[in-house]
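Would you mind keeping the following structure in view while I ask a few things?
Taken from a larger complex, these chains appear in their original positions, while the remainder are omitted.
Here the chain labels run A, B and C in written order, and each chain numbers its own residues starting at 1.
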Amino acid sequence: MSPRLQFAGISKLFPAVRALDDVSFSVGAGEIHGLLGENGAGKSTLLRILSGVYRPTAGSVLIDGQPVTLNNPVAARAAGVAMIHQELQQVPRLSVAQNMFLGHPLTRGGIFVARSEQERRAAAALAAIDPSIDPAAPLGSLKVAQRQIVEIARALLDRARIVAMDEPTSSLTPSEFERLAKVIAGLAREGVAVVYVSHKLDEVFGICKRATIMRDGAVVGSVDLAQVSEKSVVAMMVGRELAQEQHRAHATGVVRLSVRGLASATKVHDVSLNLNRGEVLGIAGLVGSGRTELLRLLAGADRASSGTIEIDGKAVRFSGPRDAIAAGIGLVPEERKREGIVPLRSITSNMALASMGVFAPRGVIDHRRLKRVAAEKMKRVNLRPFLLDRPIRLFSGGNQQKAIIGRWLAAGTRILLFDEPTRGIDVGAKAEIYRLIEELAAEGHSVVVVSSELPEVIRLADRVLVMRDGTVAAELDRASLSEQAIAAHAIPQTKMQNGQVHAGSSAGPQARQ
Amino acid sequence: MRDAGTLIGLIVILAVFGALVPGFFAERNLINILQQSSINACLALGMTLVIISGGIDLSVGPTAALSAVISASMLVAGVAFPLAIAAGFAIGLACGLLNGVLVAHVGLQPFIVTLGTLSTYRALALIYTGGNPVLGLPAGFRAIFNGSLFGLPLAVIIVAVVALIAWIILKKTPFGEYLLAVGGNEEAAYIAGVPIARTKIAAYMISGLLAALAAQILIGRLGAAEPILGNLWELDAIAAAAIGGASLMGGKGSVVGTILGAVILGTMRNGLTLMNVQSFYQLLATGLIILAAMLIDRVTRGRG
Amino acid sequence: ADLAPLNSDTEKDRIDWSQLEAKFGAFPKLPDGTKAGAVSKTLTNEYWRSLGEGYKVFGDRVGVPVVYQAAQSEGDQLGQLTIAEGLVTQGYNVLLVSPQTDSNLQPIMEQAKAANVPVVNVNDAVIPQAEHYVGNVQRDNGVRVAKWFIKNRPNGGKVAIVEGQAGVYASVQRTDGFKTTITEGGKFEVVASVPGNWDRQTSYDAATNILQQHPDLIGFYANNDGMALGIVEAVKAAGLQDKVAVFGTDGISDAYASIRAGELTGTVDSFPVLTGEVALETALRLVAGQKLPRVVATPQALITKDNADRYSGPDARKALLEDAAVGQ
């Protein structure tokens, strides 16, 4: 019997880049197949070909042994392919349900959109993962994690034969992943072929039997995950052995940043914290606990309603990120595409944006110096492909992230705030970023890392603050640091009891008038 | 309610004129305002759909002119009303089709496409007529658009019906969703399988059709079709849509808001004329009221 | 010697068109290959097309080719300058210009002078440095309509003005002439003077509003005929056609038709075809080396139903000559 899905010799050329080189592998019906590779390996490109967004330069896609022409997303959908895109593909002004049915709405009499029916079905699809999402709410009012869940639920609506998931859990919590895993298992039981892309190896090992590993656009091999170790898979991905590094502390006793009673108009209340020179401070908490907003306050992106911030003992007030940057604070934001990059501009321009003054001491940009610094910083973060003049939008997410980290390196920032620094970033790059963070700390920088991945927090942090409902619920030093300890402080007691580990469930359908 | 800001703006303007102009609230004058706003409202509805789709249509005036002179010359030549009107509508649709194809299939910028067709359609209307107005429209034709129903001018009723249809399209049909999606996030819309090109083209065709309708109403009222008719209509239509809350970045706009925007502009013209404001000061007031309306809107609606 | 800035309405050094032949003799012989270039405001208005017709009529009569161009729209100032500069470059022997504004063709005066090409300013906006001007008295348009009201509505009453584009010379002058003349006696009140922007629809709406507020209005004066025809429709829609007199300006054919149909009360015809003929004749006389007065005044007449036939058709020129003779 022919496999449900087969890639046969797929190549894809972009101007100046060979994104895919003769990729072949297959996925059987009912199989959950992992697709692994570093940033820029070509995973998204392959899935975009499968979902009709790109056309391959060479090769073909076969479904149930039949070659299919996937010239556009409509054709792909008709061929039974549903896809969850890495970048959220949504229209903020439409409702959740409208987004889920976008392009093929349910109608009454073929004329009017059957909204209530759409909302009913959307609710059913959402219920499997997060029943608190209101299908009638404008999508723009949702948090990133919820938007990602909507994206997943959308793919479940179609009775698809093939479901491709490109990093569906990049902003989900472990508990949300658990539900998703159940849903995926259900799909597999119904005979759906699932292609699952994630940089979280434990997820892939948890739900996939087999996986294909890609490097630089080519297939390195397909493996039976029961037979191999995580370490060897990582070695295949990066082409070398990655040393398993341990936490190294560089913290000093000198306080650099001191925050007292910080609050915002919306979500953050009475946060006090100290950050020392050379310290990596982790901030954990549930989705919606106010971590992002806290970082935005510290980075000057939002205005604090009360509280004080001191840097090296001097009180500072920020009326915008500019002030914070001048005071030595830089933010690596959570939503890279929206808050991080200027898509049409080059890597170099994106990198230099926060430190133009440095590169233009006399008002005119010293392009030689700029090029030199860009080359240096981008080497340090290991940008790939190493094309500094190429528009950043053509780079994979991981490489975009590296450019933004490079931005703060170039600006000489002393306090770096990372919001989900490795979201959507591969193991290789992740290790590089961890190494970078530690190097920065060793050089005397102070770092705050907000992350929903507890192993990441534990790996990096000298000290962890756990946030709950917009304030600091606990402070854990390395001695008392564990996933259990963090979870215990992060989850509101009432929710623990009925096992509901969800943020924002107060916005559930019942609460809506 | 998103349109509340616009409504407040209208109420403020009405109150000011009501206080300054005796007889401003006379039924007759209020009907005048509606009638005088109806043509702009008609155009602005089409413009709103185009703007929501992320485009703009600067060519509405010349489209109307071309439609008007062709309908009118057929009418004068004795062609049956329905046929002549249909021909005018067909012209409007064709103008919109060309705009839409250049935007959607060729991928040119809407502003420039319709800036180009603005000149092109106007030139065609002038060449077709040699620059002369087409006079002597049959009284029967004029009666169609000049009548009244329930004490309201037919033009007002026609535009109200158009507004209702536009509202239904935007709120209740897949096409309305597609417009919002295409203007709100074109890439996402494409990936979701929204027929991008068809949606955009349809928006421009509706705009062309409504320009043609406005032209029929106008020539019915004036009894003549001029090739220079509709000069600067695009600015009024865009202003009405924008005052009504449409965003020129696309993905956002409201039928109710647009109608209110058109009535605000109409009220202003009416009130300033009744106050016999000197022309320079009328111009000043026009500018300031557009700014004030946007400010009121801004304040009542809040950021974003 | 520097010329004083021209005011075509008051310039002393003037001659009536009817006296050209009497004072300067029969049309002179021209150098071989003489060609004339003309640029006017826009062809979207019949007035300017008729002016071009006049150029052509006279050019054909005396065997001089005339190139006649116009800007793409009224108010396209730099476009018109570009056209005029092109004409200078191309070596026409004389230029006839009807500028958009008083100053937008100023550089032409200098370039033409350098190229030794005479320039005749024909109607409407007035270039202050113009050495030659052919046209009517803009102010007089309004004055004539005002006089009609004073004569035919002895009891006075409320009147309204619908103006052209704000700030345009013809519009300002016509409005001022009407307003000043009609209010002199104190019987008339100008209850509204609002912009119609040369636009039929705008004028229609403005007239509707004015009538609604002043149902006892007795007349409108519009700065051009297109606007006047819009007002006529508004007056008809208000059912006041028997009570409200409507006057336009220019004398386009539609205005004549409407006057004959008893709808438009009257217009001030400034005889664009004849003006074109006179202008070209003046220009060519300059080419032939004649020294002419600075201003050649062209005819104007208030047209109403009673005299419409006299001033249209083949005998118009004769009628105007008769008027001129009476006027002298």
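For the reader, a short list of remarks on this structure follows.
The rule is short, and it goes like this: a residue touches a chain if its C-beta (ideal position, glycine included) is under 8 Å from a C-beta of that chain, and two chains touch if they have at least 3 such contacts.
Just so it is clear, the structure is predicted and the values come from calculations on it, not from any experiment.
The full set of protein chains in this structure file adds up to A x1, B x2, C x1.
What we mean here is this: only the chains that are shown with their structure count from here on.
For the pair chain B and chain C, the distance between C-alpha centroids works out to 34 Å.
Separation between the centroids of chain A and chain C, computed from CA atoms only, is 72 Å.
Counting only residues that touch two or more partner chains, chain B has none. The part of chain A that touches chain B in the complex is made up of residues 51, 53, 72-74, 77, 83, 85, 88-94, 98-99, 102-105, 107, 111-113.
Residues 21, 23, 26, 28-29, 32, 35-36, 39, 119, 126, 131-133, 135, 146, 218, 221-224, 226-229, 231, 269-270, 272-274, 276-280, 282-283 of chain B are the ones touching chain C in the complex. Considering their complex, residues 172-174, 176-177, 180-181, 184-185, 187-195, 251-252 of chain B touch chain A.
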